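Before anything else, here's the structure in question.
Complex shown without one protein chain; remaining protein chains in place.
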Amino acid sequence: MLYRTVGQFKTSYHADHALFPVKQDAWLLGFILLIAFVVLPATANEFVFNALLIPVLVYALAALGLNILTGYAGQLSLGTGAFMGVGAYACYKLVTIFPELNIVVAIALSGFFSAAVGVAFGLPSLRIKGFYLAIATLAAQFFLVWLFEKWAWLYNYNSSGAIQVPNIDMFGLTVAGPNAKAVVQYYFVLCVVCLITWFAINITRGRIGRIWKSVRDMDIAAELVGINLMKAKLSAFAVSSYIVGVAGALFVFLWRGAAEPVLFDIPLSFRVLFIVIIGGMGSILGNYLGAVLIVALPVLISFVPGALGLPVSSAMVEHLNTMIVGATIIGFLILEPHGLARLWAIIREKLVIWPFPH
Amino acid sequence: MNSRAEPLIIVAPDDGIPAGDLLMDVKNVSLSFGGVKAITDISFNVRKGEIRAIIGPNGAGKTSMLNVINGFYTPQKGTIVFRGEERRAMKPHHAVRQGIARTFQNVALFKGMSTLDNIMAGRSVMMKRNLFWQMFWHGPALREEIEHREKVEEIIDFLEIQHIRRTPVGKLPYGLQKRVELGRALAMEPSLLLLDEPMAGMNLEEKEDMSRFIIDVNRQRGTTIALIEHDMGVVMDLSDRVVVLDYGKKIADGTPDAVKSNQNVIDAYLGVAH
Amino acid sequence: EDAVNVTNLSYRTGPFAATGTPLMNGQRDYMLMLNERDGGVNGVKLVYDECETGYNTEKGAECYEKTKGSSIVTQPWSTGITLQVLPKSNVDKIPILAPGYGFSPMSDGKVFQWAFNPPASYWDGASMILKNISEGNLDSLKGKKIVLLHLDAPYGKEPIPLLQAYAEKYGFTLLPIPVGVKEMQNQSAQWLQIRRERPDFVLMWGWGAMNVGAVTEAAKTKFPMDKFVGIWWSGHDGDMKSVGEAGKGYRSISWSLPHSESSVMQDIKKYVLDAKKAEIGEGEFDWVFYQRGVLISMFTVEGIKAAQAHFNTKVVSAEQLRWGLENLKLDEAALKAIGMDGMIAPFSTACNNHAGHAGGWMLQWDGAKFVKVSDHITADAEMIDPLVQTEAKKYAEANAPWPINEECKM
Amino acid sequence: MDFLNSILVKPFADMAGAPDFLLQVLWEGLVAGVLYALIALGFVLIYKSSRIFNFAQGIMVVFAALTLVGLHEKGVPALLAVPLTLLVMFILAVVIERVVLRPLVNQPDMILFMATIGITLFLVGFGEIIFGGENKVMITEQLYIPTGSIEFEPFGGFVSIEQKDVTAVVGAILLVAGLILFLNRSKMGRAIRALGDDHQAALSVGISLSTIWVLVWFIAGVIALVTGIVWGARAGVSFALEVIAFKALPVLMLGGLESVLGAIVGGLAIGILEKLFEIYWGQPLLGGNTETWFAFVFALIVLLFRPQGLFGERIIERV
Partner (left out) sequence: MTNAAPQSEPATPILSVNNIEVIYDHVILVLKGVSLTVPKGGITALLGANGAGKTTTLKAISNLLHAERGEVTKGTIVFEGDEIQSLSPNQLVRRGCIQVMEGRHCFGHLSVEDNLMTGAFTRRDGAAAIRADLDLVYEYFPRLKVRRTSQAGYTSGGEQQITAIGRALMSKPKMILLDEPSMGLAPQLVEEIFEIVKKLNEEQGVSFLLAEQNTNIALRYAKYGYILESGRIVLDGEAQALRENEDVKEFYLGVAGEGRKSFKDVKHYKRRKRWLA
């Protein structure tokens, strides 16, 4: 019985409200953090940082944002990419207008811009529901990307039409721009992601999280128990878009280094949505599991033929990769429609009663 | 707080009770959907502290009546006076603030949430800490959470659902879901509790339990209750007064015994005399 | 055995695969041919590899990370990926080779030490087109209206600053009309606008399915085909084949000329295709894009040769290749020696000139293939150079600290 | 005032000034609208029968068109290639039902939506392996679709109408009429509508999910083929065609997700309005290319007044 919960009694509500009521979970988390903060940085090379670790973190953060909206508050959004774009462009403008601004502050502020835009496009959710609501977010998606292309002020009228991250220092270390070291960027992203995750856990398990979930599960009933739907939905849009905006700023500033508008187009939104659904809607952990699967798996798959010495062309690898990703999505949905997080929960449950089958 | 000191045996619907004792007065309410007349010109009142039953055949407009009372439907005609305030339309969440809570005919729980969370959700209106405090959890937000959690645990104890505290309600059997729903309504600390078929789909044992809960809520907490139920045994035993609807019209109003022997009611609803 | 690794960030998948595939095939086959025929370059085997991007910037950046350790050159193959890797090349010290694409100011080698866009930049292309449609007399454009039909993306917007400068100087009206990536196949709004505006000329910066869509619509609205000119990426046989007869008369500027009888092409045929070392589509061998791919690989190979000679080594490093690409000397004789005479105009690069400004020719679609219909055209240096310098400077300032090649005194 | 003038007066003056041009704009809008509606139809059918928001409709269009052209390239005569392509679409429907839908019966909408995105990715990879990435030419003439154009000269100007566009419009109208009849008059049609409401209840009364789903996906495949032929005739056949799926989304929302009539009305409305907006407002005032978002914003505004779209089923809210 690896996962013995028997005998862990709570004697106060305080203890029951701890982050991890089950001891094993706390240990597991400690172990994962140890790996993330110590083991990985010590062993990874630049490729691993740039193609696996940082993207997984950034995407997981974006998925966390979307998950709050879709998984917790039940409002389908297909506009995540554009909201990431708002965060990124806001950060770019802040950094270029106020070059002295600390990058952490700039990133934190840029979230507010996307939160504001998110709330504006969230307003229709008061009347429109389900897939129909997706139209509102799609309107945001297409309109904003068009705006990024058309509004030259956003990219400082430069002739490339793209934004380019300058070198930015913090405490004497270059954290963003071409001169930044991947390991520094990794730590930066990791810290931001951990902090926001902690906030998100707190919000989702408290009053506001409950309100969101009620709206998701049955909005009529939520209204009839006294929840103000407008506040509930808009706060979900705000918090979600804030996190997504921050993820967008990290996406460009701490990872990509440059961005053109198409980067924020619908494929990005879909990618984040994949992560949320494969990971598990309404789960924080799921975002990480989903990001690992959707972001890291294709990268790893593309190494397989080479490693096995198979004479497969890179185009073929890519075709196969697309097929495999598609099949994986379907496969996981069939295996567990509620996502990897639920799969983990079931495994955990089995471990609790192990070695008995039921 | 037992307001049922004197027995209430009133047959006539309007018998000049002092207004102070009235909790709610429904006046000439009519409601229709397109061509369907769900409610036609119905008036009745609810007194403080009583258990008021609404019965009638299927499709009579009982649920619609509750929906009008808590603001989910806006009647085309008529008004509702609740605690001295007169109104026709309102937003459901205002009804909650005024002290009206309800349960639903088809269980309307938050299926993905645990029992505890469902009942806690009933207290959202009373919780105040904003996003900032929530973010950090420790401190004021946690204190508030625990304070309300204590209240909720009282309700859980009262309804004897401790063992399913952490179970997602979607997985619970129907009877327990109904109980959780009652818990959620109680968490709102209402002065008027509307119950829509609280015992449908329950076996005897569970009906007995439910009856006990309803009576205890009424007696111990002094909550006024309006209830819809098709089990005549329950209606007759629990309620103080009964109003009978038939295809949108009121056909009788009075004590259970009076209603039971009313020929109109027997024809329209009971079938055989009980 | 000595070898150098040359990895190409290819795109044989995705929405632009149709245009990418022949270009990639051409590049691959030239290297294969050299390996077969000569055993590589001066005894060093060329290891040609591809990393598939699907024209997707994110995949591109990933490929860059993956290959930068091994490959001595990066060929990003999309303006988006180019912009992405451009600042990193300074740090990673890998030359970017973006022949005929990328960011036009890259031709300023002092600022963009690691980036190369030979033999001509988009601004060269724009200048060449204007020269041709005005029949050499730019003043004749006065009062005319010219539409730029372009993909609504950085690539499509590239020529705008230069064309605007021209419009101001020569008094014609420039009207850019964007085509969204999702509207590529459905350009009726754009062509209605063209019908309304009645421009004298339509220039096109199109890509992939946009080219087919545009030529089809032009035929439909009866826009005179000979007034419709595309940049070199809008002159693809594969695209035009699906338009067929209707596209007759459409022209495209090109810095390369297909010449299937040239000795290099014949060698490719002999050593690669006939020997079944690689497969290409039917008729593809004669296509502009396939043969352009061959030329592109030639730039790398000539860069390697120059570096080998200069540094007196066999296996050149990325940094050495940078020097090689900066010192390409492709005069008539050199081209003849490698069997490519008549396929590209002679040019050379220098530390301040990473484009070479070779110029090109106008090609016209005759219903079945592209044929050369002009003499050699060169770009207007005095229009382009100032713009290159200001834009390059602006870029360097926005991305400070940005290293400038101060040694270059040219 | 100048500003108001350019928004409120000038566009209309332009319209009145060149009525032949306006006619052309309207016709182009109409044709585009019909083409959007065709894609939307496939969506509607599947949504109606299973509440699946079938994102794969776009790739099915590409797949059908490529199969047709690919078969023809392999030497199969055009008129034989059509039934063969239909056979392929049928097999596809069977496989999708078996492998994807059946195991996911009764799952939430989002999950099924996601699964169709999975299908899309799979088909993209699979299709590219089989057909390659290059642009192919639709075999318009071999299918006896008239080409060439008809020209009018009203108001002293000229309006040109492509014959293949006329074919597309007529074809779409027939398809819609047929579908409406099928859905409202046949037993299968009723079962399809029932299935959309409640999978489990439908199962319990003996409605065979597999049969209906295969049928519906097959019809969607037929629609995809028709769409592929008409779009392909306009713009060539390649994977780039896949993005047109996005154009169907606002049409769907505007018309109502489960309404066949809505798809055609929504398609026409959006096709025409977006063209008018782009030509008379977008290009002169906003730098053009507004077609990327206009349809979405327009649909959004309409939804604010009718949350279920113009012809969608009322969203039932009862407690």
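Annotations for the structure displayed:
Labels for the chains are A, B, C and D, by order of writing; each one numbers its residues from 1.
Here is the rule we go by: a contact is a pair of C-beta atoms (placed from the backbone, for glycine too) under 8 Å apart; a residue touches a chain by one contact, two chains touch by 3 or more.
Please read all numbers here as calculations on a predicted model, not as lab measurements.
Considering the complete complex, the chain that is not shown touches A, B, D.
Taking the complete complex into account, D:Gly196 is the one of D:Gly42, D:Gly196, D:Pro250 or D:Gly267 that touches the chain left out. Taking the complete complex into account, residues 346, 349-350, 358 of chain A touch the chain not shown.
The omitted chain makes contact with chain B at the following residues, 33, 36, 56-60, 63, 105-106, 171-176, 197, 200-209, 211-212, 215, 230-234, 237-238, 269-272, 274. On the side of chain D, touch with the chain left out of the figure occurs at residues 105-106, 187, 190-191, 193-194, 196-211, 258, 313-314, 316, 318.
Heads up, the rule we're going with is that only the chains that are shown with their structure count from here on.
Between chain B and chain D the centroid-to-centroid distance comes to 49 Å (mean Cα coordinates, whole Å).
A straight line joining the Cα centres of chain C and chain D is 36 Å long.
Rounded to whole angstrom, the centroid-to-centroid distance between chain B and chain C, based on C-alpha atoms, equals 75 Å.
The set of chain A residues touching two or more other chains comprises 146, 149, 220-221, 224, 318-319, 322. Listed for chain D are residues 128, 246, 287, 289, 292, 319, each touching two or more other chains. By the touch rule above, chain D contacts chain A in their complex via residues 53, 99-100, 103-104, 107-111, 113-115, 117-126, 128-129, 246, 249-250, 253, 257, 286-287, 289-290, 292-293, 296-297, 299-300, 303-304, 307-309, 312, 315, 317, 319. Against chain A, the residues of chain C that register as touching in their complex are 10, 12-13, 49-52, 54, 56-58, 61-62, 65-66, 69, 79-80, 83-84, 86-88, 90-91, 103-105, 152-154, 157-158, 161, 178, 180-181, 391, 394-395, 398-401. Across the interface of their complex, chain C is touched by residues 46-47, 50-51, 96, 146, 149, 156, 158-162, 164-167, 177-179, 256-258, 260-263, 265, 267, 299, 313-315, 317-319, 322 of chain A.
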